[in-house]
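Got a structure for you, written out below as structure tokens; questions coming shortly.
Only a part of the assembly is drawn; its chains keep their places, and the rest are absent.
Going in written order, the chains are labelled A and B, and every chain counts its residues from 1.
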Amino acid sequence: MKPVNEMSVSLLSCSSNEAFARAAVSAFIAQLDPTVDELCDIKTAVSEAVTNCIVHAYRDTIGVIYITCRLYEDGGIVVKIRDKGCGIEDIEQAMQPLFTTQEGERAGLGFAVMQSFMDKLRVTSKPGKGTTVTMKKTMERRPKQNG
Amino acid sequence: IGEIRRYLRDNNSIRVSRSLRDTAYKAMQVKEKMMAKNSREPTVEEIAKELDMPREEVVVALESVVEPVSLYEPVFS
């Protein structure tokens, strides 16, 4: 299926850009006219993925985070968040709730949150090369409002 | 052009941070009001119409009041 609209953003992995990443994705998704709650779910998931790039992928450095967002006719949204950071050795283990490599600092719930707030989550990674998180969610369709 | 410029801006020297917070606050009020009235969640467009603002602006304003929880306060559950 071809997307009806798409955009991409790249930003630096400084923590001040986390809010910008969320704002950019929400401003784009606003086209589908979601409710505030639907928007919140997506923003929370985006937040977790972007935070992972900042605190894990580019832990001791500043790198570039690439976000792509595609909108589909059926109300589907695909958000892809990619980094060229350290990568993940064991993806299955990383995705376990409560698993974290920053014990004491982080809760290990990022992937669990993404999974529960989105319909689909796919993670691919190459140690030393980077990680791509692809998330999908379909907005509830509602009758088009006039105007 | 000076004319257009004067027309477009109403000499608003308040900070964007405050203006965003005000918009977000108004948006949340409208949302509550509409939820009470229609017993369903309004869409972003319905809120934007009520505030006479583009959806994109409403959505970005809502962003300004969320604390990036994950980044600064790891949650222990």
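By our rule, contacts are C-beta pairs under 8 Å (C-beta built on N, C-alpha and C of every residue); 3 or more make two chains touch, one makes a residue touch a chain.
Quantities reported herein were computed from a predicted structural model and do not represent experimental measurements.
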Protein chain multiplicities, whole structure file: A x2, B x1
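Quick note on the criterion: only the chains that are shown with their structure count from here on.
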Chain A-chain B separation of Cα centroids, rounded to whole Å: 22
Chain B contact footprint on chain A (complex, rising order): 15, 18-19, 22-23, 26-27, 29-31, 33-37, 39, 43, 47-48, 51, 54-55, 105-107, 109-110, 142, 145, 147
Partner chain A, residues of chain B touching it in the complex: 27, 31, 41-47, 49, 55-56, 58-60, 62-64, 66, 68-72, 74-77
